[in-house]
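Structure in structure tokens, see below.
What you see is the complex with one protein chain gone and the rest in place.
On to chain A.
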Amino acid sequence: PLPIKSEPTRPAPRSRFRNAAIGLPARLPSPTKETAPNPPTPTTCSPICCLAAAAPHPPVPPPAPPPLPPASAYVHLPFCRKRCHYCDFPIVALGSSSPRGEDPRITDYVRLLLREVAATRPVSDDGGAPLETVFFGGGTPSLVPPRLVAAVLDALRARLRELVGAGVNRVSLGVQAFQEDLLRACGRAHGLEEVHEAVGIVTACEGLQNWSMDLISSLPNQTEEMWEESLRCTVDARPTHVSVYDLQIEQGTKFGQLYTPGVHPLPSDTESANFYKIASKRLSEAGYHHYEISSYCKPGYECKHNVTYWQNRSFYAFGLGSASYINGVRFSRPRRMKEYAEWVQNLEDGTWSHESGNSDTKEMAMDVVMLSLRTAWGLDLRSFSKSFGKSLSLSLCNTFKPFVESGLVVAMDVQQQALSPSDFELDLQSEFDFGSRAAFIRLSDPDGFLLSNELISLAFGIISP
């Protein structure tokens, strides 16, 4: 017997949405800024993610020391109709046949998931903070029947304390492109028509004003015109959030066999960088804030769940291949179903437990730098100095100094207003004065973001020579 309630506690989605799945590679998030104190009913629409809202976050919280109990949970729902050609996520391709009733692969998996939730010990016994966000990623979360999604939410509530007025209040649509040819070439399970249909459904859904659209740039044979068109269509659809991913060719994927990065039909580095810049320009013009390397939002609509990651705060994770960060320890679950099931068994038997780590300070500092520099808020120098020492902060700033001059890095004051390179330099002249003006450093948009790997690995070299 399934420990799943037979009826969802919330209204079931209208049946016609059932098959409107738009496959999406693993998925996204975004915080609601308390716009809906009583979150709307869940909607299953293709790629779905949901979160329950709590108090709004200030835009620039300090990186919390990891021992704070997690207030976020990630739940992996790995099912897709088929695997897209670029995808290397841990997913289960169901195929196009839709069995009558529920697919046993899904129910079996959700049963496993519920066992994991039940076997997970909450980090704090006194309850601590309740979960503030729950993010269903995939896969194509909307392929999981709402009844089962609701069961997962119930289990989380039972185990990890109250979710304030839990319900699905944000979804993302994995649209990826607005060109039929490109969708086909990616091996997407949907066409353009389904895209428009899904957008229609989402926007018609009352109480679901918070939704995200995902796009991928640098697809094979993608032209600048196509990219402009996709951005135009995106803006026209008026999502509150847009995620723009740059195609990564991963080993073991179909694209990995077919293509070499930088070589036709993939765009050159220059063209690809240009796509990135175009997106930044067009979306900014349309009122979106480029708040993270691949994320844009209307004011206040940051993906609250993902902000947890970038602020290096801890989070639970459940499901195949998912990664959690609890008690300062990062742990990735097995990516194969069989091994994942065995792992859940061990968790229940008590033969496996989350170790509580005393992580290495250097590793912590690298995590903070790597994550914060992905965002527009950047690295909080004062809090970084407090955690890791002023001299390390100063070394980082000195390393970035030439790039502040060349415009790849921006120094900002407490109000997040940009400082001139000369003001920044003044600040660096003595360790005593250091920090009197500069409070944050961030990578510039779009040039600094485009070279983030270089800049961050440079910082790594300072933290851990």
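Everything that follows uses one rule, which is that a residue touches a chain if its C-beta (ideal position, glycine included) is under 8 Å from a C-beta of that chain, and two chains touch if they have at least 3 such contacts; residues count from 1.
Please note the rule applied: contacts and distances are computed from a predicted model.
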item	value
Among "Adaptor AP-1 19 kDa protein", "Tr-type G domain-containing protein", "Serine/threonine protein phosphatase 2A regulatory subunit" or "Alkyl transferase", UniProt-listed name of the chain not shown	"Tr-type G domain-containing protein"
Residue among A:192, A:235 or A:273 that touches the chain left out of view	A:273
Option from A:294, A:327, A:375 or A:393 whose C-beta touches the chain left out	A:294
Sole residue of A:315, A:340, A:388 or A:434 that reaches the chain not shown, by the stated touch rule	A:315
Interface with the unshown chain - residue positions in chain A	25-28, 74, 137, 214, 243-246, 248, 269-270, 272-273, 276, 293-294, 308-309, 315, 317, 321-325, 330, 332, 366-367, 370-371, 402-403, 406, 408, 449-458, 460-461, 464-465
